[in-house]
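For this view, one protein chain was removed and the others were kept in their places.
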Amino acid sequence: MSTVSPPVDPESDPRVRAVFDDIRVTRQTDFINNMWRYLAFDPDLLEQTWRDVKRIMATPSTLDPLTKEMLYIAVSVANGCGYCVHSHSAAARAKGMSPQQHAELMSIVALAARTNHLATALQVPVDPVFDRG
Amino acid sequence: MSTVSPPVDPESDPRVRAVFDDIRVTRQTDFINNMWRYLAFDPDLLEQTWRDVKRIMATPSTLDPLTKEMLYIAVSVANGCGYCVHSHSAAARAKGMSPQQHAELMSIVALAARTNHLATALQVPVDPVFDRG
Amino acid sequence: MSTVSPPVDPESDPRVRAVFDDIRVTRQTDFINNMWRYLAFDPDLLEQTWRDVKRIMATPSTLDPLTKEMLYIAVSVANGCGYCVHSHSAAARAKGMSPQQHAELMSIVALAARTNHLATALQVPVDPVFDRG
Amino acid sequence: MSTVSPPVDPESDPRVRAVFDDIRVTRQTDFINNMWRYLAFDPDLLEQTWRDVKRIMATPSTLDPLTKEMLYIAVSVANGCGYCVHSHSAAARAKGMSPQQHAELMSIVALAARTNHLATALQVPVDPVFDRG
Amino acid sequence: MSTVSPPVDPESDPRVRAVFDDIRVTRQTDFINNMWRYLAFDPDLLEQTWRDVKRIMATPSTLDPLTKEMLYIAVSVANGCGYCVHSHSAAARAKGMSPQQHAELMSIVALAARTNHLATALQVPVDPVFDRG
Partner (left out) sequence: MSTVSPPVDPESDPRVRAVFDDIRVTRQTDFINNMWRYLAFDPDLLEQTWRDVKRIMATPSTLDPLTKEMLYIAVSVANGCGYCVHSHSAAARAKGMSPQQHAELMSIVALAARTNHLATALQVPVDPVFDRG
């Protein structure tokens, strides 16, 4: 079930082909997951989404690649995106996430959700010492 | 503004006193932030919340303390909890998060939110290869 | 801070006056809270919102009035609406919610948030026995 | 998978029949989508939901019909309602939404999600000039 | 579709067996739903989740069991957890929720969502009288 029709032969469009080729090189795999196949219905949206995913997730930075994938999972869980939870859990495992780390990630996500709801239910005022603004 | 009245002298209740003392020892500080002062209106809720926060966040585990704080921030942002974003951003800084790491955390959270919404808007079907169930 | 200007003299509009009068009679109080004062910028929106709040919340039904207020709080917490958490917590107290019940409500809301996030993180498939469709 | 059983012969109930007939006339189609078939388990809920959907979405107003459908999609994406994203994407296409407009809608939804999360992560204070209250 | 592999023979692990046995005794049924079968991939996570679900949901308290299940459903709907909506709707029916109560629960959840979004759209300031802090 989807709201758009992915192109039958997406790589006949040279812009799509260029993005898919860059995904293959960057990730060193021939597998193009559905997110990109569906985004290919609009080459602009595809190019801009991939450009930023590549820049933020696949470029060496101040956070290590596994931490970045786990942060991605955490946000995706809280936003209720099943597709994203699936794809980034696979990516995190490919980057070395152990079952113990996966379980610990889940316990932190669940703990945060719990205290998020408690703080909202209580409407706790922010301590002035936390302000940096 | 809050929906409950925090006790005026919370530590006159020995159960609250014991939790506050444990927070001081665990965190090596005299500062008790508002979350705990407000939760003190119900010693059960206070004890159980602190017990799990201590176990998950303040016990050595497979994820390092700074990663855990950043995961907490990520979930709190996605759940829209202002108090939690403030308190865990302070905790992450105390554990060494640099401004560059903070900015990178934000760019990942924002990227995930963006692709979460795209995947939901497109209703992208999950690739069978992602299934572990 | 608000995104609309509440009318300075809202009851000079007879439609607003009629709604405010009905709120006073239904709730047996002279107090009109800000939600209605701000909605008064558009009499249609005010009338329709009040009509349904009155029908669902202030009419005898299969659920008792306090349960209905606690359900309202639960949804408002999960949706992150600070105003609604404040106003319905006050309403629930006015209908007899004890501090113990308030604390228990919070522990259920927090528990549900925690397992909601766990089920989403795990992407647990629905057991066929739960299907009624 | 569903949490309620839709009636096998919903139109044997005259209240359901009246709503379904009005849906057919209003939308000029014989197709009754699942949302209404499932809501038919409770004629009150069905009547009240359809009454407001008809009034707000199918009555000429200050916003054109396609804009209204796109706003509906935007909210449904942010609230993570897969059914609603599907049904209102179909409705928007039926009202003339082009693939380019669909892609642009998605890029706006994704951009808003991104800056929503950034503003929440930063806890940016509201500029006084934005206040109308 | 799931992000973890549930153990093939979960009860060969004595910690999992103990939890499953306690679920059977507490709920007086032989049925172990998928949530627990999947959480069994990590006995710690399983034990801690069940311990709190049992304590909060299956222990006599100030709220009756059906009210607690309906509160759980309300939060799960607002958090968009399909699995949780299914499992707790089944639990609520098992505890006596009538179709009329189910429909009324839905109308309250939907009403709260509606006013939550209105209050957020208007950015209504909290009335000082609601403050307890």
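Chains: A, B, C, D and E, in written order; residue numbering restarts at 1 for each.
Note that contacts are C-beta pairs under 8 Å (C-beta built on N, C-alpha and C of every residue); 3 or more make two chains touch, one makes a residue touch a chain.
Keep in mind that this is a model prediction, so the values were computed, not measured.
Colleague: Can you list the shown chains that the hidden chain touches?
Modeller: By the stated touch criterion, the chain not on view contacts A, B, C, D, E.
Colleague: Using the definition of touch stated at the top, determine which of C:V4, C:A18 or C:A58 touches the missing chain.
Modeller: Of these options, the touching residue for the absent chain is C:V4.
Colleague: Footprint of the hidden chain on chain D, which residues?
Modeller: On the side of chain D, residues 1-4, 31, 33-35, 38-39, 45, 49, 52-53, 56-57, 61-63, 67-68, 70-72, 74-84, 86-87, 89-90, 98, 100-101, 104-105, 107-109, 111-127, 129-132 touch the unshown chain.
Colleague: Counting contacts across the full complex, list the positions on chain B that touch the omitted chain.
Modeller: 80, 82, 85-86, 89-90, 99-100, 102-103, 106-107, 110, 117, 123, 125
Colleague: Hey, which chain A residues sit against the chain that's not shown?
Modeller: Interface with the chain not displayed, on the chain A side: 1-6, 38, 48, 52, 126, 130-133.
Here is the rule we go by: only the chains that are shown with their structure count from here on.
Colleague: Please identify each chain that touches chain D as well as chain E.
Modeller: A, B, C
Colleague: Interface overlap for chain C and chain D, more than half of numbers shared or less than half: same or different?
Modeller: same
Colleague: At what distance in angstrom does the C-alpha mean of chain D lie from that of chain A?
Modeller: 27
Colleague: Two or more other chains touching the same residue: where does that happen in chain E?
Modeller: In chain E, 1-4, 38, 45, 48-49, 52, 75, 79-82, 86, 89-90, 100, 107, 117, 123, 125-126, 130-133 touch at least two other chains.
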